[in-house]
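Missing here: one protein chain of the complex. Every other protein chain is in place.
Chain naming follows the written order as A, B and C, and within any one chain the residues start at number 1.
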Amino acid sequence: MINLRSDNESKVFPEILDYMSKVNNEISKAYGEDKITKKAKSLITDFFETEVEVLFLVSGTAANSISLSAICPPFGSIFCSDNAHINLDECGAPEFYSGGAKLIPIKTINGLLSVNSLNTKIKNMGTHGVHEMLPSAISITQTSELGTVYSPDHIKNISSLAKKNNLKIHMDGARFANACAFLKCTPAEITWKSGVDILSLGATKNGALSCELVVVFNKKLFAHIDRRQKRSGHLLSKQKFIAAQIIKWIENDRWLQAANEANNKTREIITILKKNKKINIIYPVESNMIFAEIPLDLELHLKKNNLEFYNWPSKKNTLRFVISWNFENQDIDLIKNIF
Amino acid sequence: MINLRSDNESKVFPEILDYMSKVNNEISKAYGEDKITKKAKSLITDFFETEVEVLFLVSGTAANSISLSAICPPFGSIFCSDNAHINLDECGAPEFYSGGAKLIPIKTINGLLSVNSLNTKIKNMGTHGVHEMLPSAISITQTSELGTVYSPDHIKNISSLAKKNNLKIHMDGARFANACAFLKCTPAEITWKSGVDILSLGATKNGALSCELVVVFNKKLFAHIDRRQKRSGHLLSKQKFIAAQIIKWIENDRWLQAANEANNKTREIITILKKNKKINIIYPVESNMIFAEIPLDLELHLKKNNLEFYNWPSKKNTLRFVISWNFENQDIDLIKNIF
Amino acid sequence: MINLRSDNESKVFPEILDYMSKVNNEISKAYGEDKITKKAKSLITDFFETEVEVLFLVSGTAANSISLSAICPPFGSIFCSDNAHINLDECGAPEFYSGGAKLIPIKTINGLLSVNSLNTKIKNMGTHGVHEMLPSAISITQTSELGTVYSPDHIKNISSLAKKNNLKIHMDGARFANACAFLKCTPAEITWKSGVDILSLGATKNGALSCELVVVFNKKLFAHIDRRQKRSGHLLSKQKFIAAQIIKWIENDRWLQAANEANNKTREIITILKKNKKINIIYPVESNMIFAEIPLDLELHLKKNNLEFYNWPSKKNTLRFVISWNFENQDIDLIKNIF
Partner (left out) sequence: MINLRSDNESKVFPEILDYMSKVNNEISKAYGEDKITKKAKSLITDFFETEVEVLFLVSGTAANSISLSAICPPFGSIFCSDNAHINLDECGAPEFYSGGAKLIPIKTINGLLSVNSLNTKIKNMGTHGVHEMLPSAISITQTSELGTVYSPDHIKNISSLAKKNNLKIHMDGARFANACAFLKCTPAEITWKSGVDILSLGATKNGALSCELVVVFNKKLFAHIDRRQKRSGHLLSKQKFIAAQIIKWIENDRWLQAANEANNKTREIITILKKNKKINIIYPVESNMIFAEIPLDLELHLKKNNLEFYNWPSKKNTLRFVISWNFENQDIDLIKNIF
C-alpha cells in the first residue's frame, strides 16, 4: 500500500518515543510543574527568539479554539479562509470555545487570503452597529489547507491591515514546519516579526505523537488563557510527556529535516505527475500536499495499484495527496510505475 | 525523596510505552478508524461484560465534562458531593461543556453521598417551576475524593432514587481500579449492573500515560456524544496511541494488579501511622489515599525527612498522602523510621 | 417628514394601549399565571386552528433564538438565507442561545430559499462525519427580508426535503401578517399545515408595542422550552401586558387589516415609482417593502424632500422603503409629487 492519505498518519520520531520512556523513569510534578516542561519552554523560547507563553496541548482543534477564544469575544467575528480547517473541520469548536463567535469565511486565491479581499470584507462590516458582530480577529493557516504558503510580506500586509482595524492575528500552524522549510524562513520571521499575535504550532503531522502548542507572542493576550486550557480539559496531569515530544522535535532541527523530507519528496512526486497529461495540478505545490484533477478511470487505476488517498470536494473529480516525512523512497519508485 | 503527593505522578507501565513504540510502526488511519482502536473497544466490551460506546480521551476533566454535557441540558442541575472534583478542581469545565448547567454540592459522609441527603435535596427542589434549574443528574465519584468507596448496594440505592426522579447517573471513575480492588467487584457490578448510565474511566492515575475513557452504558445517551468530543478538541488524529494504552492496561489484569499494589501498600502505611498517637486518621482508608490530622511539628519533621505530600484544606492541619502503584517497598521502610 | 425607514417604527394600535390600561386595574398573578395570558393562549389556538404552545416575548431576536436553540443542538447547523435576519442582524444571538450552533447561509432567489439550492447544500454535507456540524434545521423568513413571500407549496416542498433529511423547520415570521395578507392564506395554511415545526410570530412591526411569540406546533419540541425563556431573562413578571397586546392584535382581525393597509399602500407607491424610468425595482414587491436601485442625484432629491429611508448594502446604489400600516394617505400624495 502506498499511503498518501494524510500526514495525520505520519510516524512518530523514534527519538520522541525513546525520550518518553526515559522521562517515565523520572519523578515529576503533575500539571506542568516539572523540569521537562521547563526545559521545553526554554527551547521554544529559543526556537522563536523571543519570550513567549506556551500551552501544551494534544490537538490542533484545541490549540485553534483556545487561541481564538482568547482573542475574540463571544459577540465577535473572525475572518478566515472559506477552506479554513476552523470553519469546516472542527465541528464548531471555535464557536463552542468562544461562546458563540462567528467565523466569516472569505474566498481565497489558492487557499491564501488576499489583503484586498480581507479589506473589502472588513469595510463592508461595522456599518450596522450592535446588530452586527464585532470584527475581532483574522485567522490564517500556514501552510494553508490547499498546500500553499504565505510569504513573510504577505503576512505583514495582512497584519498591518489587522492593526489598522483593531483586529488580532491568529495563525493556524498545523503544518508550520513545512512552510518554514519552503520559505527557508525562521519561525520568528513568519510569526511575531510579521505581526502574528498567537500561533497554533502543530508538531503531530510532522513527527510528534500528539503535540500541539498555543504560542502567545502578544503578552496581553495571555491573561488567564491557562484557565481556558484547564476548563476545556486540556491540562494534562502528565504534561511532561507532551513537553518531551516538543523537546525532541526541536532538538537537532529534527522538525526542519522532517519537513524538508516531506516537501522534497512531494516535489519528486509532482515531477512524476506532471508528465501525465491527464492530470491537472490545481494549486501551486509549495509544501507536502498535491491537489490534482484526475479522470475517473485513472483514479480507478490508482486504487487498483493500492495507492491510498482522499477525494477532495470539488466540481471536477479531485484527489488530494499528502506526503508524510516518513514517506519511503521505494514508494516513489512505485508511483513512477503507476502514473 | 518519598513521594506521597499524587498518583497523578505515578509511573506508566513499561508495557504501555513499549506497545506504543510498536504501534508506531504500523500504518493506521487517523481519528480512531484504526485496528488498535478496534481491538481496544473489543477489550473494553469484555471488561464490562456488555456492549458499550467508548470515547478515548486524555484527561479526566474532559471525560467528566463530556459525560455530564450528554446527560444534563444547559438549564439543568447536577447533584454531586461538595468535595467533588467536578465542583472544585476543574475550573468550571462542567459548566462550560454543558452550556451553563449548575452543580448542586451536597454534604457527604466521609466523601460519599448518602441516599437520605440526596433525597432531601431533590425533594426541596422542583417546587419553583421554570425559575429553578431542572434536576437532571447525579454524579458520584468512585473511589471518592476522600478515598472512600461506594458499595454496589449503595450505588443501587442511589440509582433507584435517580430513576424515580428522572435523573441520570454519572460515575467519575478517576480511581475506578482502586475501588474494584477494594470491593473485589467486577467493573460491571459497580457500574451498569448497579444502574450507572455513563462512566469516566480513569487509567492515568493507575499506570497509563494519558488515557481516560467515557464509557456509555445507556445507549440512548450516545446520540452524537462523539460530536461533543470533536468540538471540544478531544478527538486525536493519532488516537491509536490512547487505544494502545488501554489495551495494555486491561491485558493480564495489569490494572487490577496495580490497584492492589497501591491499596496494599496503603494498608501497610496506615498500620505504621496508626501507631503514632499524634496522628488522627480522619476517613476510612479504603483505597490508596490517607487523610491525616497531624501536628505542625510532626509535619515539619516529615518535610525534613524528604517526605512529599499535599496539605488538604481543613480546619485542623490535615495532610493527604497518596500511594501510587509503583511506590517502592524500600520507601515503606523509610516511612517506618520517620513516623 | 415622510417615514419609509422601517415598520419597526410603526404605531401601536390605540386599542392595544387602551386595553393595557384596563388590564392594569386587574390584580393578576405574575409570570403568566394570569387570566389575560390564558385568554390570549385560547385566541392563539383559534388563530392557528390547532393546539399550540406559546411563549410571550418582547423581541424577534429572542423569539428566533429561543426557537432555534430548541431545534438545533450546540454542535448542529442551521440552513438559512444569506440575507437572513438571524444571520446578519442579531449580533450572534442564535449562536449564543444554541451554545455555538452554526448558520449555513445559502444564496436565494429574491430572498427565498429554493428547494434545489437547499438540496445541493444538504447533499454536500454529512460526508465528513464528526468533523462537520450536524445538519439540524432550516430557517425560512416569511415575509422574507427582501419583501418576497413563500407560497404554501414552496413551504411544503422545503419541509418535505427537511423531513427526508431529519431537519426541523423554523419560520421567522417578523412580517408574518403581511405574508398572510398577500397570499390570502390562513395562518395555519402557511405554518403547520405546510410542515413548519416552530414559528416566531411577530406583531411588533404590525401594530403591537413589543409582542413577539414563539409558537410551537411540534409538541415534542416543547420539552423545557419555557426554561430557555426564563434563563434568557425573557419571562416577564407582568407578562399580562404582552398577552394583552396579542389579544387586541388578533381580535376583529386587526392584524390582517393592518397588514392589508400596509401592503395596499405599498402597491400604490410602487405604481408611482414604476413611472420613473430612473428607478429599477429589484425584487418582486409582495408585501410592504420596496428595494429600488436609484441614481445618487435622485436619492439626494428624495432627502431634500424629507423622505426618510435606509440604504441597502449592494453593488449599485440601493434604497429600501418600508411602508407601515399607519402610513398616511396624504403622504402618498406627497410621494407622487416627489418622484
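Keep in mind that, in the parts below, a contact is a pair of C-beta atoms (placed from the backbone, for glycine too) under 8 Å apart; a residue touches a chain by one contact, two chains touch by 3 or more.
Since the structure is predicted, the reported quantities are computational estimates derived from the model, not experimental observations.
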item: Hidden partner chain, touching residue among B:Met133, B:Ile155 or B:Leu201; value: B:Met133
item: Selected residue (touches chain absent from view) among C:Val130, C:Leu236 or C:Ile335; value: C:Leu236
item: Touch residues of subunit B, complete complex, unshown partner; value: 74-75, 77, 88-92, 95-96, 99-102, 124, 127-128, 130-133, 313
item: Missing-partner contacts on subunit A, residue numbers; value: 31, 73-75, 99-100, 130-131, 133-134, 224, 226-231, 235
item: Where the unshown chain meets subunit C, residue by residue; value: 1, 3, 5-6, 8-9, 11-12, 14, 17-18, 20-21, 24-25, 27-31, 57-66, 90-93, 96, 204-205, 209-210, 227, 230-238, 241
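The rule is simple: only the chains that are shown with their structure count from here on.
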item: Path length in steps (a step moves to a chain that is touched) from subunit A to subunit C; value: 1
item: Approximate Å spacing (C-alpha centroids) for the pair subunit A, subunit C; value: 42
item: Averaged-CA centre spacing for the pair subunit B and subunit A, given as whole angstrom; value: 34
item: Subunit B-subunit C separation of Cα centroids, rounded to whole Å; value: 50
item: Sequence positions of subunit A contacting 2 or more other chains; value: 90-92, 96
